[in-house]
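Not every chain of the complex is shown here; the ones you see sit where they belong.
Order of writing sets the labels: A, B and C. Residues in every chain begin at 1.
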Amino acid sequence: MSEVKKFLYVNRRAPYGTIYAWESLEVILIGAAFDQDVTLAFVDDGVFQLVKDHDTAGIGMKNFTPTYGALGDYDINKIYVEKESLEARGLTIDDLQHLIWEDEDEDWAEKDSIKVVTSSELAKLMGQQDVVLSF
Amino acid sequence: MKLSIQVNEGPYQHQASDSAFQFTKAAIEAGHDIFRVFFYHDGVNNGTRYTTPPQDDRHVVNNWSELSAAHDLDLVICVAAAQRRGLVDEGEAERNGKDGNNIAPGFRISGLGQLIEAGIQSDRLVVFGD
Amino acid sequence: MTMLHTVNKSPFEKDSLTSCLRLSEDGSTILLIEDAIYAALEGTTISDSIKEALKTKKVFALQEDINARGVKNKVIDGIEQVDYAGFVKLVTEHDTVQSWV
């Protein structure tokens, strides 16, 4: 496929209460094989997906969130978290998993994948996409 | 005490069925009687034997079937909701001209009166949904 | 008559907690389960309304759902955590259960 499109995955739901977060991750991983320009946005309750140290034993469901740590290996490293969503929920970036990727162009230096951005920065970024998948 | 449980959402998409299952299990362990578990709305989809979830995940349908077998649970699927959503047993398949059925072991299809009866006969009714 | 109200949706996403707080009587009990446990967190835009509710109502939150979501260290003081056995006990100790689905 010659054309490269900008794909945005918008994650707005909390994990476990509904399956959207997990099935969104499944699309993202499959989509990574298509060599498109992929961006992830976590807004509203979607920011709860990235919170550390889930322990799902008591609810009998699988903890799928370690998979976020593998996104860097799939060259998915543009991950935006909305500042206003974090703040409304009493969270800071330190509450979230530390997601990294290795930059081939800089001798595989480890870099942060998550950027915290304001609503208006995120709105601008959303406005530049070709395909928006919402979960 | 006699308890009934209503489940309004199908497997996997919502946590409702999982929560209802964990609650029912805990109620049985505490020595309570479960009068009935009633599946309404998309909840009827908990009763299909055609699911094959990923191997490392729980099997929502089998969880119910096995709990039913172990404790003689009455798992009732609402017929009107089931017809809309494609959940059929042998009788429903015959009545509606379907070439097969997909109901899982331990479940039965019946009318909405079973929900009202559960409300009347049980000391408590607890609803799980979206 | 005593009432147990259960809420299962995130207060940031849906209106069910707000409605439950408005339409439950003083002295009643509220149990937060599933995504509603996010209402039990300290430092959110919801925290104040829950703290206000704690003055006239009892508020519980389901431990298993809190642990699943990785927020056990953020729960507001005064909200009691119960497990599924405790959920069952709350149901039997109250006369009626109203689910704010």
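The criterion applied here is as follows: contacts are C-beta pairs under 8 Å (C-beta built on N, C-alpha and C of every residue); 3 or more make two chains touch, one makes a residue touch a chain.
A quick note: this is a predicted structure, and the numbers were derived from the prediction, not measured.
When all chains in the structure file are tallied, the complex works out to A x2, B x2, C x2.
As a working rule, only the chains that are shown with their structure count from here on.
The greatest number of inter-chain C-beta pairs in contact is found between A-C.
A separation of 29 Å divides the Cα centre of subunit A from that of subunit C. Separating the CA-averaged centres of subunit A and subunit B is a span of 35 Å.
Averaged C-alpha coordinates give centres for subunit B and subunit C that are 25 Å from one another.
In subunit A, 16-18, 59, 61 are the positions where the chain touches two or more neighbouring chains simultaneously. In subunit C, the positions touching at least two other chains are 8-9, 34-35, 64, 83-84. Against subunit B, the residues of subunit C that register as touching in their complex are 6, 8-9, 33-35, 64, 83-85, 87-89, 91-92, 96-97, 99, 101. The residues of subunit C lying in touch with subunit A in their complex are 8-10, 12-13, 34-35, 38, 41-45, 47, 63-65, 67-71, 74, 83-84. Per the touch definition, subunit B reaches subunit C in the complex via residues 1, 3, 8, 15-16, 19, 22-23, 25-27, 29-30, 32, 123-130.
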